[in-house]
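Note that one protein chain of the assembly has been removed; the remaining protein chains are unaltered in position.
Labels run A and B following the written order; every chain starts at residue 1.
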Amino acid sequence: MNSTIIRLSTQALLGRRRGLVLALIPAVVIALAVVIRALTEPGTGYEIVDAIGFTLALPLVALLASSAVLGPEIDDGSIVYLIAKPVPRRSVVLSKYVVAWLATLALGALPLLLAGLVLDSSEPSQAVAWALGGAVAGTTYTALFLALAALTRHAVVIGLLFVLLWEGLLGGLLSGIRWLAIGAWGQEIAASVSDAVTAPGTGLLYAVLAATVLTVGSVWFAGDRLRSFTLRGDE
Amino acid sequence: MPEQPVPRTGASGVIHDLGYRPYDGPRNGSGTIASALFLSGFRNAFGLGRSGKSKVLPFLLLALNLLPAVIIVGAMTLFNANELPLGYARYASATQILVSIFVAAQAPVLFSRDLRHGSIALYLARPLSSAAYAVARWAALLAATLVFLLVPIVALYVGAVLAELDFSEQTEEAAKAALLAVLLALMLTGISGLIASVSVRRGFAVVATIAVLLLGNGVVTAVQGISDEQGELRVGEVAGLFSPYSLYRGGTSALTDELFLTPPTGAVMTAAYFAVMVLVGIAGLAGIVLRYRRIAGR
Partner (left out) sequence: MGTISLEAVSRWYGNVVAVNGITMTVGPGVTGLLGPNGAGKTTLIALMAGFLSPSAGTVTLDGDTIWRNTEVYRTIGLVPEREISFGYLTGRQFVLANAELHGLTDPGAACQRALEVVEMVEPASRRIGTYSKGMRQRVKLASALVHDPSVLLLDEPFNGVDPRQRLHLMALLQRFGAEGRTVLFSSHILEEVEQVARQIEVVVSGRHAASGDFGEIRRLMTDRPVQYVVVSDDDRTLASALISEPSVVAVGLRPRGGVDVSVTDLGEFAHRLPRVARDARVRLVELTPTDESLESVFSYLVGR
């Protein structure tokens, strides 16, 4: 890892409007939890942790974070300034991944814990479960989206299609998609912590293994893409 | 024209009139320019006139959006049903993820690219006001979104008519759905267009639009669900005013007999739903126009 890359990536991630939107997403989730808790009994509306925080806000944060640290620089080719250096490209990718990953944990997974605790403080294990599942899913999402950003300029749209269409729309219709859905793996892990979470049914071992393999594979792939980064002319 | 030296002041220099003349023939007005801009924008939204790769996404989404309609019509004829299993107006709610991705991904095509590559200066150097440019782009996105929303409705309608369901009833329902589609398209175009015209980075605009549309809808739906549970229906009705898709659902319940959570009750609330839908559309357009006025002023 390289501290300069980490510093520059953090600046790119949190700079101006992008950082604002990135912070707004979890803020909306927590604000909703606070409003619901203020107006209703504890435990009411706990579904939002899953339906909004885990299924929607978490992947959006991961997508925004991982595309922000790599996407624009690859898109306009200015990454050559960072990688025409005696720094192994894999360590460049790893540094960028760590920045996006920490952002996803802080702004995607941690809000799940907070929202859960706000909604029902009597049963913290469920909030911890969602946060842990969210942390695992966020780790994998970030890696996958980083690999997409290294692969194509349409990474954001493809990432959205994966989350919304594949995991969301189709995952709701075809239960077999749980074997190939990051969200389902995270939920499986959450279910192993708290009985209040329904397990999608892939088994804990499979979920952990699949998340690990995809994360490591994606970061490795992104590093490999960067090792072969090709500079094209402007024409 | 004969070559005649045009003498200038001083001794040595001379500029020869070689007969080059500026174009002084008839010119098309800004109406023609705007309509050309509209047409190219509309085509670009579907990737027409652009590279083969940029056609993939819009047509993939369009095909996915049409697929359920085709399946429904097929199932209807197979089982001899005497009504559509999914109403015209409900269709857009059922496929809102596809609709959202379409507008989120295609709005930057029309609004961000010219800003990012600086080609906006070339457009604004023409005798076309920044407002006309903005309106032409907005209209192109609106038309594209409408096509996206109306294609499955038309498919369902054609299927229903050919299956000889009650003609006048089907026509009325389809017309209502078309009206609602116009209102939805107005809102989506205003929101996604504004975000795309403010953001230069495409990916950022896409995620921000999705966050506003789907996260907003998620929050409102959650509030509506809880208010329904708690019997505080009014809260859900008011909450419904805050997201395009919940407004659309409210409008649908008002016009048709489709059932959604906490539909607007009473004439005032129903009127408010339709007023907000129109206002969101107008506000989006106004925002886009203002944004381009600022760019042109620089």
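In this text, a residue touches a chain if its C-beta (ideal position, glycine included) is under 8 Å from a C-beta of that chain, and two chains touch if they have at least 3 such contacts.
What you see is a predicted model, and the numbers here were worked out from it, not measured in a lab.
**Q** What are the shown chains that the left-out chain touches?
**A** Taken over the complete structure, the missing chain's partners among displayed chains are A.
**Q** Sort through A:G15, A:G43, A:G203 or A:G217 and give me the one touching the missing partner chain.
**A** Once the missing chain is taken into account, the touching residue is A:G15.
**Q** Based on the whole complex, identify which of A:S78, A:S121, A:S175 or A:T198 touches the chain you can't see.
**A** A:S78
**Q** Looking at the full complex, which residue from A:P88, A:P124 or A:G201 touches the chain that isn't shown here?
**A** Within the whole complex, the residue contacting the unshown chain is A:P88.
**Q** Contacts of subunit A with the missing chain: which residues?
**A** 2-5, 7-8, 11-12, 15-16, 72-73, 76-78, 80-89, 227-235
By definition in this document, only the chains that are shown with their structure count from here on.
**Q** Could you please specify the touching residues of subunit A with respect to subunit B in the complex?
**A** Counting only subunit A, the residues touching subunit B are 17-18, 21, 24-25, 28, 32, 35-36, 40, 44-45, 47-48, 51-52, 56-57, 60, 63-64, 67-68, 71-72, 154-157, 160-161, 164-165, 168-169.
**Q** Can you check the complex and tell me which residues of subunit B touch subunit A?
**A** 57, 64, 97-98, 100-101, 104-105, 199, 201-204, 206-208, 210-211, 214-215, 218-219, 222-223, 225-226, 229-230
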